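Quick one: the structure is below, questions incoming.
Of the protein chains in this complex, all but one are displayed in their positions.
Moving on, here comes chain A:
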Amino acid sequence: MAARRPGERSLLVPLLLPTWAMIGVFMVLPVGVMALYSFLTREFRGGVDWTFSLSAYDQFFFDRGLFGDEAPRLQWAYISIFWRSIWQAVIATVLCLLVGFPTAWFIATRPARSRGVWLFLITVPYWVNLLIRTVSLRFLLRDTGPLNQGLMSLGLVDAPLPVVNTNLAVQLGLFYSYLPFMVLPIYAAVERYNFALSEAAADLYASRWTTLREIVLPLVKPGIVAGCLLVFVPSLGAFLAPDLLGGAKTFMIGSLIDEQIKGSQGNWPFGAAVAVILMTLVLIALVAYARSVTRERSA
């Protein structure tokens, strides 16, 4: 690091001010306003009334019956949407891990010159418009799409496999959307792995799979955890995959928020509350991740 000359520190504030201003005013502040909104009262014509109320959260968690006189019961409609979203995101994450780890391993064991090209091939789809990729997947999987036509002309199936509008389609869509996020951090971890350890294990008569389980996996675990987080978080709030590949039965958090904010029957405080709950879940996942990292370092 270069030695500092006097007076250079005075530049820090003007250099950083635009970043602070843009992200602070147009991202941090809006998230704060949204949190505030979730505690306001809904007005009938879509707007809000600036009086404090817990009704958005009340509507999310409880069912008070028609006239509100009964004792509150937990209401499952919205909680089950969250539960389904978490479940879908978990399945997508597991699928990504099962495919992403071997892929990352394969790239990391290529000769150094060609690794860049393999990595590039994995990252290109990420930069292609997610909307277009999801539409493409829908086209491919349709009942009359190329996949089903191909399977039928090969005589492998008699009738088209109904994939679109099912949970499976959404899981495939999430898997397809976020797969590169799994490969990259695992690759970074495997690349640092010292293969002499595998050779030592082999010399001591460990099988390949024992070596993988006992030596490789514990050492590349930080990359795996990071990859899982990078797939899980965007999957949880995904909108396009459930909207374009799923049907009414695959409604996820993203669609619920969209419906409450943009729909004609919308309820902004309620939509804001759903977004706040989603953000809280993500924060919990992030904090758990940060703690696992610090524990790993101190161990």
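By definition in this document, a residue touches a chain if its C-beta (ideal position, glycine included) is under 8 Å from a C-beta of that chain, and two chains touch if they have at least 3 such contacts; residues count from 1.
Here, contacts and distances are computed from a predicted model.
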Undisplayed chain, where the name is taken from the UniProt record, one of "Cytochrome P450", "Dihydroxyacetone kinase subunit L", "VWA domain containing CoxE-like protein" or "Spermidine/putrescine transport system permease protein PotC": "Spermidine/putrescine transport system permease protein PotC"
Hidden-chain contact residue, picked from the options A:59, A:93 or A:211: A:211
Sole residue of A:129, A:153 or A:265 that reaches the chain not shown, by the stated touch rule: A:129
Where the missing chain touches chain A, by residue: 1-5, 8-9, 11-12, 14-16, 18-20, 22-24, 26-31, 33-34, 37, 99-100, 102-103, 105-107, 109, 116, 120-125, 127-133, 135-140, 142, 144-146, 149, 176, 179-180, 183, 195, 198-199, 201-202, 208, 211-212, 233-234, 236-237, 239-240, 244, 253-254, 257-258, 261-262, 268, 271-272, 275, 278-279, 282, 286
